[in-house]
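For this view, one protein chain was removed and the others were kept in their places.
Showing chain A:
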């Protein structure tokens, strides 16, 4: 065995090109220069071809007036906004649907995953049905299902469904709710109220932990925290003169004007993404819980822990280590899948960017922007989840 491992000491030195270290370096150098050459070739080739075809190049077009409108914009999008702004509006819309989608999908996923392991037959089978059906139907079809099948069959604006008559309208143009306007004093007061509540909860938790360590008494931390979180802003709200006005939407010639509106394109996309990704997360959660040995549960209960404490303190922390890495992939998938928005006309990054591409003809530049942004959001999500994963990893003491 020992003899086979390379030349033994004292043996004649091999020629340099037979030295594995040197040879390794040479081939790695060759590979690297090949990759560099290939990249340079592609970029150079593109630039030369664009020039020879008289296609304008560069990112200068981003500051030209866009001249088209966007149905949903969370940031200011004035009439003379430029193409860069239009792309930014699309990016914000993408982030909105991705963040809400991730939150909803996680909720659906955890409920679904736990329900699949439920001892209740009906709950278990319902969860299985959800996971198996939703996971095996292409996402694009599900977006169409929500858009054409569910939201499009809602009545027109004139016969809106009104859960609270005169205040909330649901029709095929979306969900219209009263506009909430706050006076600056109330808004500021409530902001500080929330801030104070968060700090109070942190202080309270450390105090109660010390109490538990000293006396063994366990206070209902969660309920108290919740109470503080509701009470502080509520007091701030009342103290500042309750300066909130609700403006009800009103019927106009065509539609219902005023109020805040959630467009059906957004709802369809969000629902489809949340249910679809939720089904995958359910399986991940189920796998994570099953990965925790039953002995852990038995050991915990023999220590006298209550069932919900077993779940919270023993099972979930161990399950999370299995859950987090695949969960990261699902979050990334959800963000990237949101680009299917273009199929139902939700103005996301790909949709607005596509319009910009078409109006300007700057295909290479717009696609470069898309790639950089999606890469950026994916790497950010990934970095955050890796940090969380490291935090959750087993720490040996």
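Methods note: a contact is a pair of C-beta atoms (placed from the backbone, for glycine too) under 8 Å apart; a residue touches a chain by one contact, two chains touch by 3 or more; residues count from 1.
Please note the rule applied: contacts and distances are computed from a predicted model.
Novice: Name the chain not shown, per its UniProt record: "NADH-quinone oxidoreductase subunit F", "Sporulation protein YhbH", "Amino acid ABC transporter substrate-binding protein" or "Nitrogenase protein alpha chain"?
Specialist: "Amino acid ABC transporter substrate-binding protein"
Novice: Tell me which of A:109, A:233, A:278 or A:347 is the one touching the absent chain.
Specialist: With A:109, A:233, A:278 or A:347 as choices, the missing chain is touched by A:347.
Novice: I'm checking contacts with the chain that's been left out. Which of A:45, A:245 or A:293 qualifies?
Specialist: Here the residue in touch with the unshown chain is A:45.
Novice: Check the options A:32, A:246, A:291 or A:363 and report the residue that touches the missing chain.
Specialist: A:363
Novice: Given that one chain is not shown, which residue among A:69, A:132 or A:188 touches it?
Specialist: Going through A:69, A:132 or A:188 one by one, A:69 is the residue touching the chain not shown.
Novice: When the complex is taken as a whole, what residues of chain A touch the one chain not shown?
Specialist: Output for chain A: 27, 30, 34, 37-38, 41, 45, 49-50, 52-56, 67-71, 79, 148, 152, 156, 172-173, 252-255, 257, 264-265, 342-345, 347, 351, 354-355, 357-361, 363.
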